[in-house]
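Okay, so here's the structure we're looking at.
All protein chains but one are shown at their positions in the complex.
On to chain A.
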């Protein structure tokens, strides 16, 4: 789909060239921006892929002299190959990369930088500092803290909660540590924290077992909306819907919709927007098309989605 759109770009460029109002974009020679992201293996990445494609489509028409190359990789070594191909065959001027894993991607991205390209690293940092020109990421600590504060403010001391963790990674550790820190001294008891691997089926299984194990649970931090859906199903199968509420995370459209409708089981949600890839691509594009300085670190905050502001976070067309 992307390829096809890329082929249309010269046509669009020709059309737009006749119209006025493209000051910066017109004079420079053609710049190629490579975008390398993990493939859509789960909900969040699906959303991220969608936002990346939408952004590229839009920027392609806005800036005719920018060309984009998008690749998606199912594992780290494929991503390394993609990046090497972009440099060798597509002669990119900038690279926007969301590393599949930090370690294996560090050296390849560094060599792109050494070749004098503009490098934007998204969400997962490289294992060596100072390689990237621009770093765009969500705030994992805030993600855990905002959720933790909601629990702290809405549960009395002595109430019992359970946590579902993601895939064991530093990212997951940061979130959980921040969550626990926010609860420190509140008297809220964390009964258990097991890995649901950001997967609906796994979360369903873990939650069923929590429900067998603990007769009293007052709230669940599912930490991800895919997991939250599995958790909700397990709770309703056990007939304990009225006993506990669930907080997911990342702002999946189905969940945001239910928050808008004031579902008592889903009072709020915490954002970790997949659209952060759009920020990264936009800012990289601005580096070539404007004089605005676009280097440094850009951390996107995690916000609390409530029934009042949910409309702002609702993207009905996104697959996530």
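To be clear about the criterion, contacts are C-beta pairs under 8 Å (C-beta built on N, C-alpha and C of every residue); 3 or more make two chains touch, one makes a residue touch a chain; residues count from 1.
By our rule, contacts and distances are computed from a predicted model.
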Original post:
Going by UniProt, what is the name of the one chain that was not included in the view, given "Ribose transport system permease protein", "Hydrogenase 4 membrane component (E)", "Monoamine oxidase" or "Ferredoxin"?
Top reply: "Ribose transport system permease protein"
Subject >> Which of A:127, A:186 or A:208 contacts the chain that the document leaves out >> reply: A:208
Original post:
Among A:61, A:127, A:141 or A:194, which residue is in contact with the omitted chain in the full complex?
Top reply: A:194
Original post:
Residues on chain A that touch the omitted chain in the whole complex?
Top reply: 39-43, 45-47, 49-50, 165, 168, 192-195, 199-201, 204-206, 208-210, 212-213, 226, 229-230, 233, 237-238, 254, 318-320
